[in-house]
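Heads up, one of the protein chains got dropped from this complex, but the rest are sitting where they should.
Letters A, B and C name the chains as they come in the text, with residue numbers starting at 1 for each one.
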């Protein structure tokens, strides 16, 4: 960490900083310029309080050289993390597709969709029993009843299943029904929830917040990993911008950056980011070409009657066609599909 | 609600929409243009599923005319909501200042700060026992021990107190210790938490999310109010932008807009938005001039040693000076202070 | 266009709107609801003044159904525009790569780079003689001298060349030296410059502004086309967001959207968007997978000594490797390379 003192800082003030750093067991390097003094703190500065130093009135700037995340960093864990779910490997050579309806609506809906997505090549069925909705007047999901339907479908079709969890009180319950739990964008910094899913031993899909930075995203993963659960799947679901034509434009460069900075698998959610089915196939192709490890996409056998997010779901027919189109892209970047 | 059909939509498709609307007990008005047909749905369309209509492949556009929030809207409740906390009235003629440290650190810290802010004119002491921190390695707050210190200070100085609640499991506990509970920006769409504070009967300060729209902000208030708690105080804490010089630039126009669209009191948080003490007094003056009902600001008797967010806290001396400067502004807009 | 009157608008006010629309030679459809009256204007509403209608105090909302751009729209021109530059076809089946240094620095630099990029498969050499720099103290380009070097290299290597034009007074001069002129992001809404390049008969690469919407982008193309120059190449160069790790995150979905809404060729600028070489190959792969027609990328044989934007340039070695990696992606989406 580098601390730049303001012009005219006194020797006493310099010492105050030096002492503070040394008290944390770190070494100090001082560089005196004609106008400003620069102090370097050397050692494991991860726990050094940047904010405290910044608050000193004679400090001009404080700059971190090291990244604040550790468990999630590739520096700490050079090899790719490959998460194994009964033989489905996320983060390995194979691209994994997770597909299904936004919300669980009925047994018939779930059965039909599960059959369709499995036959088209999806390895995991997604479906929410608890729905975060902007309006309290909108459909909030079937709850536990939905989870039971999910378990039934899982058994019948022998397909892995995943669902969202929003409430820390329900983590223990939800985890029994599914193979993967999902944390949505609105809860990326719901730290009590992150800690709770950090205590389970099943994989967690973590979506980025709609205005989170890469660093905040990895720090949220760090919360989960710090509790002992290293099976985190990062999901790029786009961010809010000023563009009215798309819901949450997806920063494709972030896929490559996350793969570089972290060892965790990276997938994308084209449905919530684009918010319109016509842009889903091209964005999925782009993601795979850029190095994504998978996709979580909404498929509904009758989008026109979906109880939530209908307009952004693919029909099984379009999904199947897209799966066929993704295959050669995966091949072109040396991935299996 | 207005539904525009695509060029070439058939009569059968038109009827599909008409029926759907009528089935919800609404009236339909049809306007046929040379190229496109436009359908108006008339009546209480609040529960009409916009998403469903949008998902129909022959629908070009769906537009809401009415706002989706009701309980929080001024249309529904034309008079200002004035929240009374043992005689302190938020939302009335008087500007209310809430001040205190970011986090509760010790009894001494809390006592000193409470004394300082009260004597400078603050009506409520703010202090967090549970801290949402981006890093799991940062100080997370004193927890219940902190709440007990808060209760002690409340009694000793006869000052109202408020604190943040992050975990729905702790709402019941926290509410016993304080006069106001606070929902932070990260939890604006933590719907299970919103429902939980909707069940209590104490006022709730609701901060906007760092990338939330005005409408989403009022819909979050609607969640709380829909559970029966109408005592919501909206807190404008700024949004994330590309400007590196400030943490969360504050959209001052939003104060006036919220006061127009809603009857709820509106305050600002200058500390988390600006992130630097030098910009706090001017932004507070601006907020009061624009019609804000109050301010929640961080004051620490020793910002240099604060365990969190030190750099953005005012010292008691600066706070006192600011309070004196705010008085004439309040007078200039016909408010008491 | 749809005009919604406010609750309580009088018959006289309704007539005012009706007359205004009819005076523009358009038809009117009126739909009276229980609370609100909705007016539809039918015909060629492109020149109907939306702002005027919005300014009427008894009007609640004005909504356009048709897009405001015409010449640039696919509706108007269903087939892809293919721009032919001495046999190089942009917008056709082949992916076209434009490469070269940010700025023209010297004859040696230009010769070396031209040779390298041509041999790696680039079809056009890019290089700026006039540089838009944020600071007046930074290198501003070689000017006319640079253009002459460019012409020399063009002749020697028989390669098409392109350069940026910033000043409307220089358009006539610049156009003589190059095969394509480029309008940078800062000038996307420099309307006098757009009109000037609208008068030439050579292709124009138009970059989006750092905070422009898709519609504004296409309206800028419309300015050029409206003057008679239909050879516009849209260049997606990313937008400004809050993410500190990248300069201008690139919205890949915009490629697919532009291809859908417009018939113009779409390329990307990975160098200015990412601002770092490590993310350029993955973003280029993603762009081609998503349907881009080409790439304009910075290559410098010695990035460490580049006079501008050095850090974002590829070395010829990396460029060559990337070209090899892009080939299979192009094949996977049915494009030649």
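Basically, contacts are C-beta pairs under 8 Å (C-beta built on N, C-alpha and C of every residue); 3 or more make two chains touch, one makes a residue touch a chain.
Everything quoted here is computed from the prediction, not taken from an experiment.
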Residue of B:140, B:241 or B:305 in touch with the missing chain, whole complex considered: B:241
Touch criterion as defined above, residue of B:221, B:254, B:267 or B:299 at the omitted chain: B:254
Touch with the omitted chain, as defined above, among B:80, B:140 or B:213: B:213
Chain B, residues in touch with the chain not shown (by the definition above): 211, 213-215, 239, 241-246, 249-257, 260, 273-274, 278-279, 282-283, 285-291, 328-329, 331-333
Residues in chain A touching the chain absent from view: 2, 4, 27, 29-36, 38, 40, 42-43, 60-61, 63, 65, 240-242, 244
Residues belonging to chain C that touch the chain removed from view: 46-47, 49, 51-52, 54-57, 68, 132-137, 166-169, 186-187, 189-192, 209-211, 216, 219, 222-223, 226, 239-240, 303-311, 313
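The rule is simple: only the chains that are shown with their structure count from here on.
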Chain located farthest away, centre of chain A as origin (C-alpha): C
Most central chain, judged by mean C-alpha position against the global CA mean: A
Between chain A and chain C, centroid-to-centroid distance (C-alpha), Å: 32
Distance from the mean Cα position of chain C to that of chain B, given in whole angstrom: 39
Overlap residues in chain A, where contacts from two or more other chains coincide: 211, 239
